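Right, I'll just put the structure down here and ask away after.
The complex is shown incomplete by one protein chain, all other protein chains being positioned as in the whole.
Per-chain numbering from 1; labels A, B and C assigned in written order.
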């Protein structure tokens, strides 16, 4: 893991608060698994109401938890009065979204003042097996809370 | 609208059936608005359970209906025994996901035998106003139904 | 063509000067074809020294003139003391780079204060035929000249 120095000592609480305010995360059966400077992991139970036509997880699930893990990994590095928003994101879907749970591991690749480049890997978990099913990379933008 | 010739006269029913089997679409408050060869539109009511931390629509909503509109636009051009899956997709988020409804308009840019390149534009609708909030472009792959 | 209001009345000269300082453009046999607010076109003669292994134009040629057309379309909208740099760019290669000339048409999709989203289409020209061979979409960032 690359080493990052957070500018807000309270970064873990900031991430937990922001996560808790996202109704989408509850809808997707998602919870925060770990929060460290520049690194955040999110896991989903893959509930039955987020499937596509073949009964597998919808691409939107992998995107949503991958994008969130990437964005929250960036949020850990921002100063206190800033939020983060996704500017653009690319996802490669590498294997079917089958399994018992889905794990997204996000990390910061480059933290600039005006832009952060973040990545995420998404894994399907089934018993002891862990399969890489998606990879995301994209651009995040810090937003001053008073600007919004 | 570019003109495409469908290889399955029943393409509209194929899209409607596939859409109906996606529990994710119901979860997102989404319905099919229009289906034509190479063009599909999907609209969401933006329900309260798909929000991010600021109360706006989560990026995952724009992605999910945009990706689906793009993919279904490709499905309209496939022969009878094929399904379509997203291989990779990029989304640019251009404006906040605020409004009463969200409309995704997907279209085929290039229909190859092994890959289709599809685009989608996502609009926020509020009364008479229509704001472009996201643009997607990505690669779709036809899959033989017996292969799956 | 979408209507944009330039913030620098001298935008055409700024683009021409910047283009002239790029040795890469001369290497690629490229010249400016048109410059309007939010829209720039560049054409290449596809010289023999920019080929790939099958004798067609290298993907790097379509990328380079497409990225430049997109970036210069953004530059037309910036205030006097700013330059523009590519933050990220995606290219879809849709057809082989064959023909007599290659034309890239760039345009601004969204002009924000801190980021511009720009697109480009790249065409192969052979006599009267014009074939879409690539599509690009990406993020550009304005940079203050004194910052660099």
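The rule is simple: contacts are C-beta pairs under 8 Å (C-beta built on N, C-alpha and C of every residue); 3 or more make two chains touch, one makes a residue touch a chain.
Computed from a prediction, not measured in an experiment: that's the story for all the values here.
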*Could you tell me which of C:7, C:90 or C:110 touches the chain that is not displayed?*
C:90
_What does the interface between subunit B and the hidden chain look like in terms of residue numbers?_
87-88, 90, 114-115, 117, 139, 141
_Interface with the undisplayed chain - residues on subunit A_ = 90, 92, 94-95, 109-110, 117, 132, 135, 137, 139
*Contacts of subunit C with the missing chain: which residues?*
17-19, 21-24, 26-28, 48-54, 58-61, 63-64, 67-68, 83, 85-93, 148
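We adopt the following convention: only the chains that are shown with their structure count from here on.
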_Distance from subunit C to subunit B - Cα centre to Cα centre, in angstrom_ = 29
*In whole angstrom, what separates the CA-based centres of subunit A and subunit C?*
33
*asked:* On a C-alpha centroid basis, what's the spacing between subunit A and subunit B, in Å?
replied: 22
*asked:* Residues touching two or more other chains, restricted to subunit B: which are they?
replied: 90, 92
